[in-house]
Structure formats: structure tokens, C-alpha cells
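Then we have chain A:
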Amino acid sequence: MDGYIIGTVIKAILILAVISALAGFGTYIERKVLAFVQRRLGPMHVGPFGLLQILADGIKLFTKEDFIPSGANRIVFMIAPAITAATAFIALAAVPLLPEFEIFGVTIKPIVSDLNIGLLFVIAMMGVGLYGPLLAGMAQENKWGIIGSARTAIQFLSYEVVTGLSLLAPIMMVGSLSLIDFNEYQAGGIGNWIVWTQPLAFILFLISGFAETNRTPFDLLENEAEVISGYATEYSGMRWGMFFIGEYANMITIGFLAALIFLGGFNPLGFIPGGIAIILKVSFFFFLMLWVRSAWPHIRPDQLMWLCWKVLMPLAVINILVTGIVMMV
Partner candidate 1 sequence: MDLENLKDRNIGEQKYRMLDLEPTPTTGWGKFKRVLRRSVKLELLVGLKVTIREMFKALFMGEMHTVKYPFEKLPISPRYRAIHEMKRLLESGHYRCIGCGLCEKICISDCIRMDTRYDENQRKEVSEYTINFGRCIFCGYCAEVCPELAIVHGGRYETASEQRASFSLFEDMLTPIDKLKEQKEYPGFGAVSPNADENIKPTPLAY
Partner candidate 2 sequence: MSENLITVTIDGIECKAKEGEYLLNIARANDIFIPAICYLTRCSPTLACRICLVEADGKRVYACNAKAKDGMNIVTQTEEILEERKAIMQVYDVNHPLQCGVCDQHGECELQNYTLELAIDTQEYAIADTKREVKDWSSVLHYDAGLCIVCERCVTVCKDMIGDAAIKTGPRGGDKLDKELKESMPKDAYAMWNKLQKSIIVPSNGTDHTNCSDCGECTAVCPVGALTERDFIYKANPWDLREVPSACAHCSSACHIYYETRSESISNPEEKIFRVKNEWNYQTLCGAGRFGYDYENRDAKRDPDALVRAAETVKSAGTIKFNSMITNEEALMLQTIKEKFGVKLVNNEVKPFQEFLKHYAKAAGHMLYKDSFADMRECDFIISVGSKLRNDNPAARYLFNNIQKMNKGAGIYFHPVGDTLIPTFGKSIMTFEHKPHDEEYALLLILKLFGDHEKLPESVKEKFNEDLVARLGGDSESFEATFEKMMKKKESFALMVGEDLYYHPKAANLAKLVALVEESTEFKVAFIPPKSNALGVALICDLDQECEGVVVGYNEPGDFKISALGDGEFDIPAMNQQEGTITNMNKRVVVLNAALDYNGYTLNDIMNKLGLGESLTVDWTSKLPLNKGYQVARFDDLPDGFKNDMSENRGYLLANLSVEREEIELEEFNEKALEGDIAYRCNPQRQFNDFSDKAHQIFEKFALYASPERAEELGERVRVDFGESGAIELPVEVDERISGEIVEVPDFKSAYGVYDLFGQNRYAEVKITKV
């Protein structure tokens, strides 16, 4: 039991450290990818290939003045970013990041907690994440913040419906909420990937994943062309940085979920070992988000709602119905 606690703590700390670092690295990758797409060079001069730009940004964020507007609700204002970051990391607790491996004779499961309702937990935690931007926007006494909050509420809540419904079909097929079960369900190779049986669910999940992580083309919460910086308008320094880390952690989470649920998880891919395979898959999803950002414009809030309730949600319901009928038959 002691070993379990220590192992869990170590895992938690590792995830926290690695994912935080990855979030920072993510910003670097994002800049680079966007630059290449626009035939620019991106960060170049701080460290080799501009890698230390992350460090420079970190120093900048940490040393910036942390101010709280006089009219703001101080406590809520201070807590809100922590909610975003915390929920993003907590969600990762139920996600098996890598296949099991042995080190020093100990078999390690690279999952903090293999809950039998893992998927539900992850989705729930990401849902709780809505409180971060919502409270932040409302606490800062800024009209752009309020608009940002409102958009947070409608966007996150709406798309949670689509996420849940789109995942329902695969869950019905696998018959479990544990992500490890999902992984094992697809152990038979590429042909067994759920994406082939549930393509619509995959697309719906991806679209709603973009919305849940607040990425272009659905980054309405802090769309600077319309609402300055939305819920983050009054934030500066590391508090603002925490929103950022949360966003990138969420991107990684969504990447893992998509890989685990639809693309065969960490099963070995031909000659590629499972660990590498899942990292490649997650990387692909991460890249896809950047790629999409570079190619597509924002959409309007009304279009967002229209898309959610009139297109995606009915499609998801139909998908469940069809899946159910097929399974029954």
C-alpha cells in the first residue's frame, strides 16, 4: 500500500512536471509550425534553434508584475487560473499515457489511477475546467471578461454534450469506461481501430475537442479581434501563464483521448513499439491543432451554436442510434 502511494505521488509529480514542460514546449512548437506554414523561421536566436525561447518566456512570465484590478473579486480572480491548470492536470490522472513497462524489476503502469470509469472522470474533469475561464472573466470586472465568461459557458457546456454523445457509441462498442479497456479492445492492429467503425464519432469528437480546448477555429473565449482577450483580459504574468498551461495540457489530453479511443492507443504498430506509437499519434493530433489554426478562420458565436445544436448533436444522436441498431442486429 505504501508503495502504491509513493508510486502514485511520483507518477503525479512526473506527469505534472512533464506535461508542464510539454506545455511550454508546445508553445515553441506552435510558433515554429505556424512560422513554417507561413514560410517564416520562427524563434531562432535564443539557444539552438531558438529552443531556449521557452525559458526566456518563462522568465518573462514569472517576473512580470502580477496585478489585480481594484474592482476585481480578489480571491476568485486569484483562484480561477489555478482551476484551469489543476483540472487539466487532474484529467490526465485517469489517462494511461504509455504501455506498461518494467524498470528495476518493477512493473510500472504509466497511469496514476486506473479508474473503471476513467473516461467519465476525464470528461468530467474537463467539464469542471469550464469554471476557470468562467470565474476569471466574471471576477475581473471587465466587460470583455464578462463576454469571455458568457462565451465560455455556452461554448464549453454545448460542446460537452457533443463530446459525450460522440463517445457514447465507442463506449457502447467497448462496453467499458476504462481507457485501458479501450486500448485492449483495439489490440488487434490497425484493422481493429475504432475509427474505422466509428468514423463519424471520431470526427465529432475531434470537432468538439477543438471547442473544448478553446482552439481555432473555436477560440471565441479570448478572440482578440472581438473581445480583447476575453476572460484573460486583465490577467498578466504567471496567472495568465496558468491559463496557457491549462490550455496546452488540455490539448495533450484530447490528443491522448483521441489516440486511445479511436486510433489504437498504445498498442504496438507493426515494428513500432506501443509507447512510441502513442507519442506519434498524440503528436499528430497536436500538430493537427496547429495546422488547423494556421489554415482556418474563426467562426462566429452564432455559427458555433448553430453547428453544435443543429448539426453535431443530431449527428451524434443518429450515430448512437445507428450503432445501437447495428449492435442489436
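The candidate set was assembled so that all candidates are chains of the complex that A comes from, given by their letters.
As a convention for this text, a residue touches a chain if its C-beta (ideal position, glycine included) is under 8 Å from a C-beta of that chain, and two chains touch if they have at least 3 such contacts; residues count from 1.
Note that the structure is a prediction, hence the values are computed from the model and not measured.
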All of 1 or 2 belong to the same complex as chain A; which of them touches it? 1
In the complex, chain A residues that touch candidate 1: 33, 36-41, 44, 291-292, 294-296, 311
